[in-house]
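Just one protein chain is left out here, and the rest sit where they should.
Labels run A and B following the written order; every chain starts at residue 1.
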Amino acid sequence: MAALSTAPAGAPAEVPPVPPGAAARRRRLVPYWLLLPGILWLLVFFAAPMVYQASTSVQTGSLETGYQVTWHFATYWDAFREYDVFYLRSLIYAGIATVLCLAIGYPLAYTIAFKAGRWRNVLLVMVIAPFFTSFLIRTLAWKTILADDGYVVTVLDKLHILNVTASLGITADDRVLATPLAVVCGLTYNFLPFMILPLYSSLERIDPRLHEAAGDLYARPFTTFRKVTFPISLPGVVAGTLLTFIPASGDYINAELLGSPSEQMIGNVIQSKFLTVLDYPTAAALSFMLMAAILVIVSVYIRKAGTEELV
Amino acid sequence: MPVLNWVRRHLVVFAGVAALAYMTIPNVIVLIFSFNQPKGRFNYSWNHFSLDAWKNPCGVGDMCDSVSLSLQIAVLATLGATVLGTMVAFALGRYRFRGRGPVTGLIWLPMAMPEIVMGASLGTLFLNMRIQFGFLTILIAHIMFCLSFVVTAVKARVMSMDPRLEQAAQDLYATPWSTFWRITFPIAAPGIAAGALLSFAISIDDFIITQFNAGPATVTFPMFVWGAAQKGLPVQVNVIGTLMFVAAVLCVVVGQLLSRRRKAHS
């Protein structure tokens, strides 16, 4: 779209975006009327609560006496000191799950984009369709799959793989359930589609002739991937990793359903502070710190990845 | 050797198929265990085959009420988010105006925010405003987080639309009103439909934000499952899960067939 106010010197407004007419002033107001309800909704129910939460986090009081803003920043310090392990664990679990999602999702996205032929649509449906069964039910199914006397655990035990994982500290007592492995496995499973879809949409746009051109210019298949395919799919990789990492780091369902108390993430703490203990200032401070941590990580990551075309 | 070569060439496909299996096995388990008659209160290990749950899917407590509540909220949230989101998408995709940057940022932020942060902060607001948690608060929250997804889906479609089509309509005596309804809207419709489907899927399956904004009497289906997972999981949950999966696949298949038929006809 060529900007009307700053027409480029080349071919100004061969096709300008705005259809002209008579009532120019009224037309200028149209976008604002279109924006008004939606933006108002987001301001009132998204932005304002964020600000409100920030103020809650520095309040003191109790449910009975009510809360007052007392600029009690100690809540942050106390909460952080008490729960720093949970933050660290959340970020580590989410990070590992993101890397696993990329490792598992890339071959699948690549297969659908370049190798599937007329099966492409079927495979896409197979990626999206599991979504429609409530994710809680699907996560509970992992309890069956990873059950202590189930096939998976038996086989892993027979192959002595569980000994290896136990020595790495990610499983214990010949079990998979209630261990870090189960939680990370569940996180990976839950957010895999968020990785695959952006990857697919960036891979799908790549002209297959680029592969032929790279091959023609003496690149082996792996070099072609490393030097051509992967760099072009980078926006998809960035979008996918963000869409995986952000929700995974705030998740508490996998830790609750597949883990034990020693795998709890920061989400579990916020949830229990808010819904069970009813300690709203601490819950607010914790969730504010989580948001801040994610914003910092994401902005550093985007800068490193060198792409800003995420939306 | 030729076998080894073949395997090497198709390594990526094997990895892809394995990933697909990883994604679909839980659904298969859900299906299989809907025919289980478990020994205890939990449906985690196989006991013996039974059709009981399929014969009586609403046999457990308030489960079907929760399904109906989820459906109501999803339909209304989809409606609200689609209308509001489509308007925003048209403004962003069709017009040039001041404050575009902040608006784009505000649309993007909810998608870049962990659900728990949004859920907890909105819940805090309702709590302090002394607003009764219930149907309305859930609906408000769902419209809020579905909105951004609708905007993204519709905006992509609106942006890729040739502005000359609208100009051609005006050139052919269509007033702005009839230009919108006869040209702009039908062409943007697939994007709007995609946005609506997406928000329906997100809304009906949402748990985290809902948990922070629901009242004691408003138990959506995911919340029912969550509660059941603590005290005893009825087999009927698997029936509902399977039905949702089948319904979704049927929708996609029918949609595909219809569009193929339409193409073949014309």
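Here is the rule we go by: a contact is a pair of C-beta atoms (placed from the backbone, for glycine too) under 8 Å apart; a residue touches a chain by one contact, two chains touch by 3 or more.
Here is the rule we use: contacts and distances are computed from a predicted model.
**Q** If you had to name the missing chain as UniProt does, which of "Phenylalanine--tRNA ligase alpha subunit", "Spermidine/putrescine import ATP-binding protein PotA", "Acyclic terpene utilisation N-terminal domain-containing protein" or "TctA family transporter" would it be?
**A** The chain we cannot see is recorded in UniProt as "Spermidine/putrescine import ATP-binding protein PotA".
**Q** Among B:Ala169, B:Ile208 or B:Met223, which residue is in contact with the omitted chain in the full complex?
**A** Selected residue, touching the omitted chain: B:Ala169.
**Q** Touching the hidden chain in the complete assembly: which of B:Asn56, B:Ser178 or B:Ser259 does that?
**A** Counting the whole complex, the residue in contact with the absent chain is B:Ser178.
**Q** I need the residue numbers on chain B that touch the omitted chain, in ascending order.
**A** Residues of chain B in contact with the hidden chain: 162, 164-165, 167-176, 178, 182-183, 186-187, 266.
Convention: only the chains that are shown with their structure count from here on.
**Q** For chain A and chain B, what's the span in angstrom between their mean Cα positions?
**A** 16
**Q** Please output the residues of chain A touching chain B within their complex, sorted ascending.
**A** Chain A residues touching chain B: 1, 3-5, 15-19, 21, 28, 30-32, 34-35, 37-39, 41-43, 45-50, 52-53, 56, 67, 104-105, 107-108, 110-112, 115, 121, 123, 125-145, 147, 149-150, 189, 192-193, 242-243, 246-247, 249-253, 257, 267, 270-271, 274-275, 280, 283-284, 287-288, 290-291, 294, 298, 310-311.
**Q** Under the definition above, what is the set of chain B residues touching chain A in their complex?
**A** Interface residues on the chain B side: 10, 12-13, 15-20, 22-27, 29-30, 33, 44-45, 84-85, 87-88, 90-91, 94-97, 103-104, 106-118, 120-125, 127-128, 140-141, 143-144, 147-148, 151-152, 163-164, 166-167, 170, 176, 201, 204-205, 207-208, 211-212, 221-222, 225-226, 229, 233, 237-238, 240-242, 244-245, 247-249, 252-253, 256.
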